[in-house]
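Left out: one protein chain. Kept in place: all the others.
Just so it is clear, A, B and C label the chains in written order, and each chain counts residues from 1 on its own.
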Amino acid sequence: MKSSLRARIVAEFLGTAFLVAAVVGSGIMAERLAGGNVALALLANTIATGAALVALILMFGPISGAHLNPVVSLADAMEAGLAWSETFPYIAAQILGGICGTVTAHAMFGLPLLSLSHHIRGGPAQFFSEFIATFGLLSVIWGCSRSRSSIVPFAVGSYITAAYWFTVSTSFANPAVTIARCLSDTFAGIRPLDVPLFVVAQVAGGIAATILFRWLVPSLPSRARDVVVPHGAEV
Amino acid sequence: MKSSLRARIVAEFLGTAFLVAAVVGSGIMAERLAGGNVALALLANTIATGAALVALILMFGPISGAHLNPVVSLADAMEAGLAWSETFPYIAAQILGGICGTVTAHAMFGLPLLSLSHHIRGGPAQFFSEFIATFGLLSVIWGCSRSRSSIVPFAVGSYITAAYWFTVSTSFANPAVTIARCLSDTFAGIRPLDVPLFVVAQVAGGIAATILFRWLVPSLPSRARDVVVPHGAEV
Amino acid sequence: MKSSLRARIVAEFLGTAFLVAAVVGSGIMAERLAGGNVALALLANTIATGAALVALILMFGPISGAHLNPVVSLADAMEAGLAWSETFPYIAAQILGGICGTVTAHAMFGLPLLSLSHHIRGGPAQFFSEFIATFGLLSVIWGCSRSRSSIVPFAVGSYITAAYWFTVSTSFANPAVTIARCLSDTFAGIRPLDVPLFVVAQVAGGIAATILFRWLVPSLPSRARDVVVPHGAEV
Partner (left out) sequence: MKSSLRARIVAEFLGTAFLVAAVVGSGIMAERLAGGNVALALLANTIATGAALVALILMFGPISGAHLNPVVSLADAMEAGLAWSETFPYIAAQILGGICGTVTAHAMFGLPLLSLSHHIRGGPAQFFSEFIATFGLLSVIWGCSRSRSSIVPFAVGSYITAAYWFTVSTSFANPAVTIARCLSDTFAGIRPLDVPLFVVAQVAGGIAATILFRWLVPSLPSRARDVVVPHGAEV
């Protein structure tokens, strides 16, 4: 039985909220405990984020596909997997969920519920990093959906674990998460001024990967409905 | 062949004992070796706990479902998966197993077998953290039991790995483990005075997630019997 | 097609050699790089060992069952999974393989090929730790072989990752590995004098778990032939 749009929207909201709470919260904890050792703080932040992604895609995948990312929903709509009329509710739920995740993380750590970040993340290297990071993320999703899509949670978790370290931007790769992180003046924050360029790079990277995989794997579109993980049916 | 109640109780006892031994023991080892670097100690404690959960749910899941957590048994009973008459033996076995786990960890590290913790973990942020932590844990369990429940050990292990870092309380999320940890005046301890509020938050979070998923996934109750992992039958 | 005894013996030899090379070699590397931070050295040693176990059981499991451990072969023989006439060749291959692994690790790091360890690991807490560690290891193996045994490599890798931290002895849990490690005066070494008590504790823990699971899961013996992972047949 396919989940109702309302249930799927709630799943996208909750999933993105938990994802941002994990990214922001683990960043706060890591910075507090690491005593100035940034490599150690980022390692803890990385492990928490990668593990959270595995759990969240496993738990919400069967309901909504666990996109948790506007670029994923956009790419899925490009391939006719998600109706355009459902794409905007998905994206709205992700953005609102992400902001709610920041608020939740701040509440759990006894901080003001929202605070604008002063963490500068600008310049062409950062822009190029976000393009590559999101290009890779969508490549992982399209590459895996060709074979066993039940493996996608592990592929995405592994990819982001790696990408935190191999990009200078630590791979936001997600516009909803980027917006939510500009509202947190903590380890994981990003200055609001730098958000638009990050989002442009992310959307461009996602579209590029989608077009590439259209050519690499011509049979993909017929399966786009189940991007990330099969959903809308008991599996 | 369904395992006898006696075998299932022994599995819950042993599983919770091993879980607490892993949490408390790795905390002792980590604190001894980390030379005051709390981030490093918590990272080792996290990796040991997450890995232990994967192994324990895989090994005891086929026998008893590997709840290892009174909130999980309670939620399972709410959904008619576990008979209420069996719920109390499950919970008693978990609490006794947890205490036995603390004693075992202390014995392995040459410490007095029991010692009351002085680790203060109070206040609303801690309370809210435990609510969120357990809400997330039960969401993982109910979310995954809809699809391939054989994946639950990895989902729970990943979730707790993340939650150690994204909650200020380091996600106890388990009343039996909370009680057992108040008997250890070591890295993983919690002051006995703070236990009741932790347990209230955990139960509330677990019930909230169960009610939410009743609505999100209406077909869940029919599968509740196999919460966590399928058991009671050769799988 | 069942592998010949000769092929299985070679697999046990090579697998145990790689396992010990991973344990000893990563210990040497970790100690060299960690600058005296023992927690960090043990974390690297742990991750390398857990990952090696996953890879080795996956690669040699289909040939010989990937016991790589005399206690596992002994327990398998107790349950009539391995003929007693094959048990001794298995154990001899594991012990010789382990020693060869130490030699290989030393050669890779430019050290004398063999050196007796001065690392003291005695006393009742160490003895009890090895009992618990091996009791847990065999419980993992018997617990998982009831359900999907293809998951055993991940269960064993996860278990040992946790057990490195929750036992004061860092869980040798393997007589062949223990013997091999007494020949390495490096991070992972153990004083030859302490080996016999470790082996006694390991054998006792393994037998205790085997007897317990005989009662917990009465249907186990009929599957004992495939302890660790199914082998002797194309799977």
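Going forward, contacts are C-beta pairs under 8 Å (C-beta built on N, C-alpha and C of every residue); 3 or more make two chains touch, one makes a residue touch a chain.
What you see is a predicted model; the values in this text were computed from it and never measured.
Shown chains touched by the hidden one, complex as a whole: A, C.
Contact with the omitted chain, checked across A:Y90, A:F109, A:Y159 or A:F172, is made by A:Y159.
Across C:L68, C:L82 or C:A105, the residue that sits in touch with the chain not pictured is C:A105. Residues 37-40, 42-43, 46-47, 50, 123-125, 128-129, 132, 136, 139-140, 142-144, 146-148, 151, 154-159, 161-168, 215-219 are the ones on chain A that touch the missing chain.
Summarising the interface, chain C meets the missing chain with residues 1, 3, 7, 10-11, 14, 18, 21-26, 29-30, 33-35, 37, 40-41, 43-45, 47-49, 51-52, 54-55, 58-63, 104-105, 107-110, 150, 154, 157, 229, 234-235.
The rule is simple: only the chains that are shown with their structure count from here on.
Shared interface positions of chain C, defined as residues touching 2 or more other chains, are absent.
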